[in-house]
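I'd like to ask some things about the structure below.
A single protein chain has been removed from this complex, and every other one stays in its place.
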Amino acid sequence: MWWVADAGPSPGDDDPDTEASADPEATSDSDAASAPASGAVIVPVEPSSTLRSTIAHIAEAAATEGASALHLVEIASWRNGDPESDERAAAAERVLERAAAWARADLEDSEAPGAPDVEVVMAVLGADGYLFGADDYVRVLAEYAEANDADRVVLDPEYTPVGNTTLLQPLEFALSNTPLSVETAPVDRPTRRERFRTEATTGRFVALFGLSLAFYLLLGDPTYWFDAVTGVATAAVVSITLSRVSLDSDPAFPRTPMRIVRGLIYVPVLLFEIVKANLVVARVILDPRLPIEPTLNRMRVIVGSGLPLMTLANSITLTPGTLTVRARDSDLYVHSLVPWAREGLFDGPLERWTRFVYYGRRAARLPSPRERDDVAILQGPDATEELPIAAADGGDPGSGVESESSGGAAVEVESSDDSTDADGVTDR
Amino acid sequence: MTETARVWLVVALTLLGLFFSFVSMVGVLRLPDVYSRAHTASQADTLGAGFGLAAVALTVGLAGAGFKSVLLLFFIFVTNPTAAHAIARAAFEEGIVPWVEGDDRR
Partner (left out) sequence: MSLVDASLAAGYTLGDFLLVAAAGFAVLAVGMLYRAVVGPTMQDRVLAVNVLGTNTVVILAILGAALGEPTFLDIALVYALLNFLMAIAISKFTVERGGVL
């Protein structure tokens, strides 16, 4: 472990010439009622979209509350001695230096009386071993805090040390078990529009242009010059604005035509299933006794995200007796009207067909969800799991809320395409 | 295909469409909660509309405006389940608990 103390004296010791931080009781005259923040503040740093505003917030808070030092730390996701560790350490140092420069500038601009006394310290933690998960991060942070007399951790709301998983909530939870006080900087997070957008490539542009032009000419008259000109213009507008949104992968030669062919095989199968099951459900609905036993079920499916998931979810909804209520990553919440439909769903023929359409015949051979034990009934006498819903009316209020909050963190990222791609633009 | 066969096929398809739309209406009126109603709204109605539009396509003839009818059919088959899913999901996010046996909501 190494750290850079850029201002000379060891971090956390009280400068004798400052009244503000020498005495914990009389912290800063402007904000004595606030947190017991006479010690140092630790801020884990990682390049993120809200880092700049987090630093600004922390610098201001540290200045008004009279904190002695601001520790900007980066928790290493590498190990010293590994290949590339030098480059990654250098990159981390650059991020830290930039953050420190921002913090110093903010402190200089600050009008709070404590501002000149706040030190800015940089450190890289945990590079001498591998860290797994939130508990390890917290252990490293707590050791550092103890060594430096810090009592407070402020988190960037977009802080993600591992790169793409959301670790913030587990991290906050683990930190709450330590004597450190934890808070998330109250800064505006950018709206997450970016996840709908993918890279624009020529392949996607051409595919979307062709599709929309064909659609336009199909509705109009392909031989009439006016339709041809306006069609090209419209298709250009559509593909310029939407080629990043509509398609999430490039069309590829052997794959895309194969998918279309296999999709055409699937259509009559699906139609037959729909008609057959519709007749059964029609009998149930027209029965004067109305013999239904609706339940909500959960099923984990093994298809890719995006278009395959949308195909599967729509197929399930089209097949009578089953309705996809929500799709979270690979978990489908399916409402079934009669037990017969539920059993058919758990046998997994639609999942196998979807895999056949997108990945070919060999991928379609897999055990049914029931055999994989990837199913759960959430309601009724056979229920095997609790309903993950905040019970608004009826039901018992306690149980549902709890499971919602514990599951909420891990499934933050919703699969975004389950209902957006329905305008007929596909990437098959 | 002779013309008589085509005519009677149109009649049959229209009647099937009417039947499934009728099932859909009965379902929407009788079933106890929004989730079960979404079943018939998305499925029986999609099939009813599908048969009706197939009858139209057959009447008009695929050479003329009939392919628009086929396009419409395809479009309804894609959008109807998606809309039902969106509505059911909205209900779920509102916290509406699905009806089970013994619940007295109707």
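In this document, chain identifiers A and B correspond to the written order of the chains, with residue numbering beginning at 1 in each.
Following the convention adopted for this analysis, a residue touches a chain if its C-beta (ideal position, glycine included) is under 8 Å from a C-beta of that chain, and two chains touch if they have at least 3 such contacts.
Owing to the predicted nature of the structure, the values given are computational and were not obtained by experimental measurement.
Residues of subunit B that touch the chain left out of view are 3-4, 6-7, 10-11, 14-15, 17-18, 21-22, 24-25, 28-29, 34, 37-38, 41, 45-46, 48-49, 52-53, 55-56, 58-61, 64-65, 68-69, 71-72, 75-76, 79-80, 82-84, 86-91, 93-94, 96.
Methods note: only the chains that are shown with their structure count from here on.
On subunit A, the positions that touch subunit B within their shared complex are 218-219, 274-275, 277-278, 281-282, 285-286, 290, 292-296, 313-314, 317-326, 333, 335, 337, 379-381, 387, 389-395, 418-419, 422, 424. Residue ranges of subunit B in contact with subunit A, taken from their complex: 19-20, 23, 26-27, 30-33, 35-36, 38-40, 42-44, 46-47, 67-68, 71, 74-75, 77-79, 81-82, 84-86, 88-89, 91-92, 94-101, 103, 105.
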